[in-house]
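Every protein chain of the complex appears in place save one, which is left out.
Chain lettering (A and B) follows the sequence in which the chains are written, and residue indices restart at 1 in each chain.
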Amino acid sequence: MPERTLMGGNIAISEGAILAGCQAYFGYPITPQNDLLENMARRMPEEGRVFLQTESELAAINMVYGAAAVGFRAMTSTSSPGFSLQQEGISYMSGAEMPAVIVNIMRAGPGLGNIGGAQGDYMQCTRGGGHGDYYLINLAPSSVQEMMDLTMLAFELADKYRNPVLVVADGFLGQVVEPVTIRERVKKLPEKKWAITGARGRPKNRINSFEMNPIDHPRRIKLLLDKFERMRINEVRYEALNTEDADIILVAYGSAARSSISAMKMARSKKLRVGLIRPITLFPFPYQPLADLAEKGCKFVVAEMSGGQMLEDVRIAVGNQNEIKLANTYGGVPLEADPIFEAIDLLM
Amino acid sequence: MTSMSKAEMDDYDNVIFARPDIMVDRPTHFCPGCGHGIIQRLVGEALQELDLLERAICIGSIGCTVTAYEYFKVDGMEAPHGRAPAVATAIKRCRPDLVPFAIQGDGDLASIGAAEIVHAAARGEKITIIFANNATYGMTGGQLAPTTLMNMYTASTPGGRNAEQSGYPIRMSEMLATLDGPAYIARVAVNNPANVRKAKKAVELAFRTQLAGLGFAMVEILSMCPINWRVEPEQAPQWMTDNMIPQFPLGEFKVLPGVAALRRGDRS
Partner (left out) sequence: MLISESRKTSYIVIDKDKCKACHYCIAVCARGIIGTSKEINRLGVNYAEVIPDKAHECTGCKSCAIMCPDLAISVFRSRVLEAGTIS
């Protein structure tokens, strides 16, 4: 009988990472994910694994890079301002083809903003975020169970593609407490022949992103671009609720999806045919299911806690013919069901 | 005629100096008279003599050391500008059996990497840092560095460094030696054979400090950069004596008793 318990969102990420075999965690305090760091501080030594509170998020991401280079499953967690600091390191890791898991518990920005939950890092997360041609798979949980499950998936996908994977949540989700089924521990970690573990009985390995040669570098980037294309083809994940007969499609992720479900139920109780597409991967984005629904003549409500960022991806999917309304909050204010329902009402 | 390694020449006459086997037989990318070439060789000699082919991890930094890992036969990786101490920290904490080391320039270590080196030292990370200090940003064309001397011409202080604009040079070895984490901190130079011999001993001791698990070890090595000092290579060693050594005195700034014992040859 798998164990079931109550758990907070941030803790579920932490425990999920441990179940997935995370061998090293490096982090820096920043609200609203301090409880994740603190849980790791207590639990990683219990598990005989590496934990270190670093001098900055800059140092944390570079330590993740070093740990990944020696073949460890490594992770850091932060919030939006710290995530900005980590872009350099993430770019280097993607360029050097290093696996890692980075958790961004988003808060209001730009700048210092405030500590309320938000979804204002969407563009930064889904478009690489740092310099150069790269993308990260973005996994967006919407429940505490998904905080655990998608963190475990993140480690798998990171190793599968040799690329950092982002777990993107918001400050509210980090604090929500829900029942969780504790998953089974990952027993066997994949072999990593490319890791720098000491040149014992083999020629030396080298991990870098630097390539001065104008013939070799484009070749190298092409291999990366092909990798991102494989992600686009193979790793799209989303949930579709009540879309078969829907006239209006809500598009939302994270905490905004929870409110959207309430709004959808309110609408259905009034005989309005409303459905929901909930992206679970923000990259690769589920363009196709949205395009299919647009073809059927649906209208769309994008519900997000930002100035309108996922809105652009929905527009790309849907094209110019179908009406799209934005129901949003920003500045750390939670998005409740009522404004989403109002947008539905306006579309009818 | 190629320079043959000790192993290859043993068939012939007695080799008393040759390229260490652990170093790749290749020309260097450094300018004529660059101190990095000497510094790299000293590192190679230490790795060879301590038999670290299978355990050492070379972390290249940004600047003229960016391709450091191409010169040794050990595993290597690249670190972003200034971040080598953080990368090395993680490697050592994850795999304490490995021997991570980094070669950093003065911009990498003392400017953009100032936080990382201070905290790695403060935590007493058991890593080895070789700090090549030539008072300039060599790779990018000779701009101001944290260790640039007063009144020194650089590409970004064309009137010479002055205090009002750019403050004062930083003595990293003395500064880090005030922390409790370091086990061995020394400053040496490579501008003449006697200094090079002392530098070699310091580099070797810095590696042995890591092997003995005694704490953070850093050797600051004053290095020639004739191009950006705007002198002929032949004048560079004297330029260092006249200008750099008064500002950056040679010596040891932190030697824990355990390290002193290693140096004496105590087997502990």
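Structure notes:
Following the convention adopted for this analysis, a residue touches a chain if its C-beta (ideal position, glycine included) is under 8 Å from a C-beta of that chain, and two chains touch if they have at least 3 such contacts.
Values in this document were obtained by computation on a predicted structure and should not be read as measured data.
The undisplayed chain touches these shown chains across the complete complex, B. Annotation: of B:G33, B:P169 or B:P182, B:G33 touches the absent chain (contact as defined above). Here one chain is not drawn; of B:M23, B:A56, B:V99 or B:I117, the residue touching it is B:M23. Only one of B:A46, B:V196 or B:V259 touches the absent chain when the whole complex is considered: B:V196.
By the touch criterion stated above, the residues of subunit B touching the omitted chain are 1-4, 9, 12-19, 23, 27-28, 30-38, 41, 192-193, 196-197, 226, 233-234, 237.
Going forward, only the chains that are shown with their structure count from here on.
For this pair, subunit A with subunit B, the centres built from the Cα atoms lie 40 Å apart. Partner subunit B is touched in their complex by these residues of subunit A: 23-24, 26, 50, 52, 54-56, 58-59, 62-67, 69-70, 72, 74, 88-89, 92, 96, 196-201, 203-210.
Against subunit A, the residues of subunit B that register as touching in their complex are 53-57, 60, 66-67, 69, 72-80, 83, 86-91, 93-95, 97-98, 100, 115-116, 118-119.
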